[in-house]
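Contents: one structure, followed by commentary.
In this view, the complex is presented without one of its protein chains, the others remaining in place.
Here is chain A:
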Amino acid sequence: MDLVQLQRQFVDYRTSLYHEGFLDEQFTQLQELQDENNPDFVVEVVSLFFEDSERLLNELARALEQQSIDYKRIDAHVHQLKGSSSSIGAQRVQKVCIAFRNYCEEQNVEGCLNCLQQVRHEYSLVKTKLESLFQLEQQILTAGGSIPM
């Protein structure tokens, strides 16, 4: 595929992500922070997010398997996850976290487990989407073009 088409495909894909609520303006902000000095800023942040989230999700799973659930700890983890996702603009993940926290407050195990599942689902979705987006970016760059804003 030639460069212009690649770029058009990239832009369309990105716009769709926004439309579908996977990403919000925060992600745009991140992109604005990327410049010659920090050329891989977005990738770095997103990778960090992936690591962090994986870790947190595991922790949450383990915590919810306990006999006596430590809601405070769960709340702390969910709070972290909410913070991370809102930092990079993973909107849908963030929304689920908010609901999760409510259930935590209510100390509703069922609700929590449900939320955990949802979070996991949303997370993997956004992860896949972001990975494809980065792949497209890479293709454009190797073709010698520049990323359209």
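Methods note: a residue touches a chain if its C-beta (ideal position, glycine included) is under 8 Å from a C-beta of that chain, and two chains touch if they have at least 3 such contacts; residues count from 1.
Simple rule for what comes next: contacts and distances are computed from a predicted model.
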| item | value |
| --- | --- |
| Among "N-acetyltransferase domain-containing protein", "CTLH domain-containing protein", "ATP synthase subunit delta', mitochondrial" or "Ethylene receptor", UniProt-listed name of the chain not shown | "Ethylene receptor" |
| Candidate in contact with the missing chain, chosen from A:S86, A:N114 or A:Q139 | A:S86 |
| Interface with the undisplayed chain - residues on chain A | 25-26, 29-30, 32-33, 35-38, 41, 44-45, 48-49, 52, 72, 75-76, 79-80, 82-84, 86-89 |
